[in-house]
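The structure's right below; bear with me while I get my questions together.
Yeah, one chain of the complex is gone here, protein chain that is, but the others are all in their spots.
Moving on, here comes chain A:
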Amino acid sequence: MEAKEIIARRVAHEVKTDMLVNLGIGLPSLVANYLPKDVHVFFQAENGVIGLGARPPEGMEDPDLTDAGGGFVTALPGAASIDSAMSFGLIRGGHLDMTVLGGLQVDARGYLANWMIPGKMVPGMGGAMDLVAGAKKVVIAMVHTAKGAHKILPECTLPLTAQRRVSLIVTEMAVIEPTEAGLVLKERHPDVSVDEVIAATGASLIMHGDVPPMQLT
């Protein structure tokens, strides 16, 4: 199974019925493909829709109905279209139950950097800073290392996205929960040993007894 699919499948278990959920573009958007059948949620796209649905069949796109990546989508029965003040009011105001975002780095404090690489990549933060500052639960979905370089570090070297501890880090190797005391290793991929996770992680990990395998079905 590809790393992205492992991550998306595991994150899908964090989604519970009746949540309002915002999925970032790229890897996080894959989570919608792996929701358990009995889980019913509304997805928000911060450009202005609650109740986002899949891409429509070719020829049935509406030019005024896109997601935050600019791709064509549908609106499910019960959907609402909203302006940007309402959309970010929901995000900042504590009405968004969960956001899933990609990450460049996460550190031992649970702080995230995911919006710029000085001198290389300056796309703008878009809605990321509001999402991390405001969502009730922030899940980071990312590959564990960048071609071997650590992404989970004692302290982020890239500019932070927010001064807020994220709720959970899900990678293809492990599930890690940032806490006041530090990063707690909660689960590991069934084919990966605890020692391998520790070697691939730049910050120290706390373990409470055995580390169970991740649920991937």
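Following the convention adopted for this analysis, a residue touches a chain if its C-beta (ideal position, glycine included) is under 8 Å from a C-beta of that chain, and two chains touch if they have at least 3 such contacts; residues count from 1.
Everything that follows uses one rule, which is that contacts and distances are computed from a predicted model.
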{"item": "Chain not present in the shown complex, as UniProt names it (candidates \"Acetyl-CoA--acetoacetyl-CoA transferase subunit alpha\", \"ABC transporter ATP-binding protein\", \"Peptide/nickel transport system permease protein\" or \"Transcriptional regulator\")", "value": "\"Acetyl-CoA--acetoacetyl-CoA transferase subunit alpha\""}
{"item": "Absent-chain contact - pick from A:81, A:145 or A:167", "value": "A:81"}
{"item": "Residue among A:64, A:191 or A:210 touching the omitted chain", "value": "A:64"}
{"item": "Residue among A:162, A:176 or A:203 touching the omitted chain", "value": "A:162"}
{"item": "Residue of A:76, A:129, A:184 or A:216 touching the missing chain in the full complex", "value": "A:129"}
{"item": "For chain A, residues in touch with the removed chain", "value": "45-49, 62-70, 75, 81-85, 87-89, 91-92, 111, 122-130, 133-134, 159-164"}
